[in-house]
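Following: one structure in structure tokens, then a few remarks.
Only one protein chain is missing; all other protein chains are in place.
This part shows chain A:
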Amino acid sequence: MFFHIVLERNMQLHPRHFGRNLRENLVSKLMKDVEGTCSGRHGFVVAITGIENVGKGLIRDGTGFVTFPVKYQCVVFRPFKGEILEAAVTMVNKMGFFAETGPVQIFVSNHLIPDDMEFQSGDMPNYTTSDGSVKIQKDSEVRLKIIGTRVDATEIV
């Protein structure tokens, strides 16, 4: 599920960036550092939408770098256990299929696919019902329920 939340981060800036463009440099560094990252607590940071507040800078002892506490608004994607959502199938094999919801990858094991769907291998491997009415293959859209999440360094599976 997508959320719009306020996060806070301490940004370190080298003195070469000071001057008229200090705030711009701070903001672009923030975007480069944070957009596209992922944490277990907040999920994926998809896009920063605005800066709420930039606090007073504090010079670090011994280095000359300055730390600014920045509060910013952003769109995050955080999947929850028990959540129901729609996904696009990316790969099908006999163990199950992979699907994507935005930046998150989902794996559905064949144990959790309805019993009346059988795996069919071939050029376009797929799961089909016995009467052929429903077919899950690459690029199909499926609706599924999340039963567990795992955070892996920089991604959520």
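The criterion applied here is as follows: a residue touches a chain if its C-beta (ideal position, glycine included) is under 8 Å from a C-beta of that chain, and two chains touch if they have at least 3 such contacts; residues count from 1.
In this section, contacts and distances are computed from a predicted model.
One subunit of the complex is not drawn; among "AP-2 complex subunit alpha", "RNA polymerase Rpb4/RPC9 core domain-containing protein", "TRASH domain-containing protein" or "Syntaxin binding protein 2", its UniProt record names it "RNA polymerase Rpb4/RPC9 core domain-containing protein".
Contact with the chain that does not appear here is found for just one residue of A:44, A:97 or A:127, A:44. Note on the undisplayed chain: of the listed residues A:77, A:97 or A:127, the one touching it is A:77.
Contact residues of chain A toward the unshown chain are 1-5, 35-36, 38, 40-41, 44-47, 49, 75, 77-78, 80-86, 88, 100-103, 141, 143, 146, 149, 151.
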